[in-house]
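Here the complex is missing a single protein chain, while all its other protein chains stay put.
Per-chain residue numbering starts at 1, and chain names A, B, C, D and E are given in the order in which the chains are listed.
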Amino acid sequence: MSTHPISRFPVPDVSDVPEDIRDIIVEVQEKTGFVPNVFLALARRPEEFRAFFGYHNALMEKEGGLTKGEREMVVVATSAINQCIYCVVAHGAILRIREKNPLIADQVAANYRKADITPRQKAMLAFAEKVTTRAYEINDEDYDRLRKHGFDDEDIWDIGAIAALFGLSNRMANVANIRPNDEFYLMGRVRQ
Amino acid sequence: MSTHPISRFPVPDVSDVPEDIRDIIVEVQEKTGFVPNVFLALARRPEEFRAFFGYHNALMEKEGGLTKGEREMVVVATSAINQCIYCVVAHGAILRIREKNPLIADQVAANYRKADITPRQKAMLAFAEKVTTRAYEINDEDYDRLRKHGFDDEDIWDIGAIAALFGLSNRMANVANIRPNDEFYLMGRVRQ
Amino acid sequence: MSTHPISRFPVPDVSDVPEDIRDIIVEVQEKTGFVPNVFLALARRPEEFRAFFGYHNALMEKEGGLTKGEREMVVVATSAINQCIYCVVAHGAILRIREKNPLIADQVAANYRKADITPRQKAMLAFAEKVTTRAYEINDEDYDRLRKHGFDDEDIWDIGAIAALFGLSNRMANVANIRPNDEFYLMGRVRQ
Amino acid sequence: MSTHPISRFPVPDVSDVPEDIRDIIVEVQEKTGFVPNVFLALARRPEEFRAFFGYHNALMEKEGGLTKGEREMVVVATSAINQCIYCVVAHGAILRIREKNPLIADQVAANYRKADITPRQKAMLAFAEKVTTRAYEINDEDYDRLRKHGFDDEDIWDIGAIAALFGLSNRMANVANIRPNDEFYLMGRVRQ
Amino acid sequence: MSTHPISRFPVPDVSDVPEDIRDIIVEVQEKTGFVPNVFLALARRPEEFRAFFGYHNALMEKEGGLTKGEREMVVVATSAINQCIYCVVAHGAILRIREKNPLIADQVAANYRKADITPRQKAMLAFAEKVTTRAYEINDEDYDRLRKHGFDDEDIWDIGAIAALFGLSNRMANVANIRPNDEFYLMGRVRQ
Partner (left out) sequence: MSTHPISRFPVPDVSDVPEDIRDIIVEVQEKTGFVPNVFLALARRPEEFRAFFGYHNALMEKEGGLTKGEREMVVVATSAINQCIYCVVAHGAILRIREKNPLIADQVAANYRKADITPRQKAMLAFAEKVTTRAYEINDEDYDRLRKHGFDDEDIWDIGAIAALFGLSNRMANVANIRPNDEFYLMGRVRQ
């Protein structure tokens, strides 16, 4: 078990956080087997906690033109650009599990352009990259390019919003030095 | 009155949005005299609307070591880097009003380093700039530099979180081409 | 009235500058109602003053395929990239007046790609941006793109030269911390 | 077993390569249990093969002030900057094994500044980053900074040369789309 | 003799240009032995010609804390950053002659930080580089650093203004593809 601190900032005892937040933490622990550190690191600010996970769930667990695995690809590609260890490692694990592919997360993190993904998925990640690095240049041609790959406008909003939300998350994790749980590193790496 | 569309995406009729969101929209209209377009542009996705404004209010309307005017400076400086017309114009207006200074927003947007603000405020904006452009390099020296200016760790979280949240907002406004209301341009420009 | 210095460098008394320069200063004061600070800041070096305003007048007040308003758009877009408070604020005022449009300067300064301007004007500003940030890559395709929008080669020279001249001006204003007059901020903001 | 091609370029049959190269390939296969794809991808050009592995062995397997694990850290950090899937994955595996640390490679690849390594190792990687991105700015202060961490000039040459050699390797792997063997992804991930 | 065109734009016959400009051209030809192409390329726009050379002479031929050779160093370093063949080649020649040093121009153009110049001159060029690439960040520390090397504020203005003026010149030469005369390449290369 790692002895490194979870965050630069103090982390509250779970028994001290508001009940709705404690319920969320207990639920994720039961489902995952451990509490991802981001839950503990954000719990010290309950309103921000609620807003962040509200946003997260609205974008990551919805139905739509993007599979859940594709949503995680957007997270991993964005987080790699933003050099966020927490999100690359934690969402890399989720991506491997969603896609049942032990190789994909490391590929997307290192260079999505050469990963084992479809041209449609590469177009999706190229858009996420543009949102991340120069959203101010987004124009009609970007929309057209994605539509040619079968994305509709709601999907495009989703890609953009996921890249934007994790841009926020990446920045907070780097400001607060939030550390991924050791468990994430190995999850989904063994082909079942 | 402008005839340009508010957003690339369809905007719901206020009578069709969920009641809690309608209440928020009505309230801001009564307070401000018009409905800022971002409320309408986000209302089509109620969960994201709630999350965004929950986050926004948690960070922008709280007490703490940063004044409300300083929080708006962070927004304007961040939004200028991200080239977001909506946030530069709308939050520029709020900044002028908060600071009772008709010149400050244009200065901070163009080059905060040479604006009529204090060295402490310049240090705050230099940190916001680093969060915006290379949060992955944030380190102990950044914290020390801010502490020397009298910021405590909660303030530093606030600066980072505001820059991170508006990084999200700037990206969404550029993805969706959200247009600022004409009213914002002139607000706070006449010294009272 | 602002008590901030006009420049890092000492500013001569108008009565001490050479007569031709004093005449220019008196003329602009009569026309504008105040002396824009750049006249005072440059007057300490008469030869450079003459050269700068000679260049300026040759490019900004000539006839040709660009309207005077379009020339100011090039100045504002260039000056925003170069983060020059003086030129964004002062030429933003002139742009509003030339175009009789109180919104345009803030839009062009924040993100010309999403401003309320024509596709032809966006192409013009994209060229100005390229001249500003990577003129070494300018090639035949850039010329062709502008010609398709109806610009002839003299217009292209004009766009390039205006971006280049204000690149000079932006740098000097940032080296010397030249401060825009308070009057500029409000000029042209009220639709007549 | 992956069915993706090893490289954009044809890969020779091991029985067709010059004997000295075949010996090297057989040796690495016996030692590692498989033939890393870079050996096959480069074998089509025997002289370049010999030069590359000669350089590699001279720098990676020597004695000196850097441990073998530290040399691999330089490789992984450099390769992450250069977005080279092959080297991040393959040398990430070697790094985990050398350091007997299943977490370190993903941390160094995502953001070495926040990895679980010593300040001395962070200084080493900051130098490797500078060699990779702006070697032209290297100066006496860089040398002094490293000497304060106990590196001597031979160590500094080693760090620079490893970053430079893998800059070459990263570029070739990206030009030729050299693909890491599936085996690398899991190596060294289970704490023994 | 080169048969490549001098410029993308038509070049006037010397007999057709205004008399004051013709006098300047005749004078430079008598002094140098040939007419540098920039005189011909700019002569088609007499007002801009007068402004440019007025600025140029005011900055390059004055007395002051910078030698004429040092002024040319600023030109060459700036022009190399801006990738301007005309100015690197033509002012490289002048620099060699001013400094009576056949090696210096190629060194300054390739990497001024490692050229055979004094620490004071390197500080001067570091400032010119900052003016060229990020003048908006110039601050008191930059002034202090130069003052420690013996530059006074007039010298600092000169360095900044030369970098700014040649930023203009570099952009025009790249917009118009102005070609250096063949004669410049060899001038000053043989130690006398």
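Definition applied: contacts are C-beta pairs under 8 Å (C-beta built on N, C-alpha and C of every residue); 3 or more make two chains touch, one makes a residue touch a chain.
Remember, it's a predicted structure, so these values are computed and weren't measured experimentally.
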Q: Tell me the shown chains the invisible chain touches, ordered by label.
A: A, C, D, E
**Q.** Residue touching the undisplayed chain, where the options are D:Pro36, D:Gly69, D:Gly92 or D:Gly160
**A.** D:Gly160
**Q.** Positions on subunit D contacted by the hidden chain, ascending
**A.** 8-9, 45, 47-48, 50-52, 54-55, 57-59, 82-84, 131-132, 135-136, 138, 143, 153, 156-157, 160-161, 163-165, 167-172, 174-176
Q) Which residue numbers on subunit C touch the omitted chain? A) 136-137, 139
**Q.** Residues from subunit E at the interface with the omitted partner, ascending
**A.** 4, 79-80, 83-85, 88-89, 92, 102-103, 106-107, 109-111, 114-116, 174, 177, 182, 185-186, 189-190
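Everything below uses one rule, namely that only the chains that are shown with their structure count from here on.
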**Q.** Turning angle required so that subunit D lies on subunit E, C-alpha fit (0 to 180°, nearest 5)
**A.** 120
Q. If every chain is reduced to the average of its C-alpha atoms, which one ends up farthest from subunit E?
A. A
Q) Count the touching C-beta pairs: is C-E or B-C ahead? A) C-E
Q. Quick one: subunit C and subunit D, Cα centre-to-centre, how many Å?
A. 51
Q. What is the distance in Å between the mean C-alpha positions of subunit A and subunit C?
A. 44
**Q.** Touching two or more other chains - residues of subunit E
**A.** 136
Q. Looking only at which chains touch which, which shape fits best: line, ring, star, complete or other?
A. other
**Q.** In contact (per the touch rule at the top): chain pairs
**A.** A-B, A-C, A-D, B-C, B-D, B-E, C-E, D-E
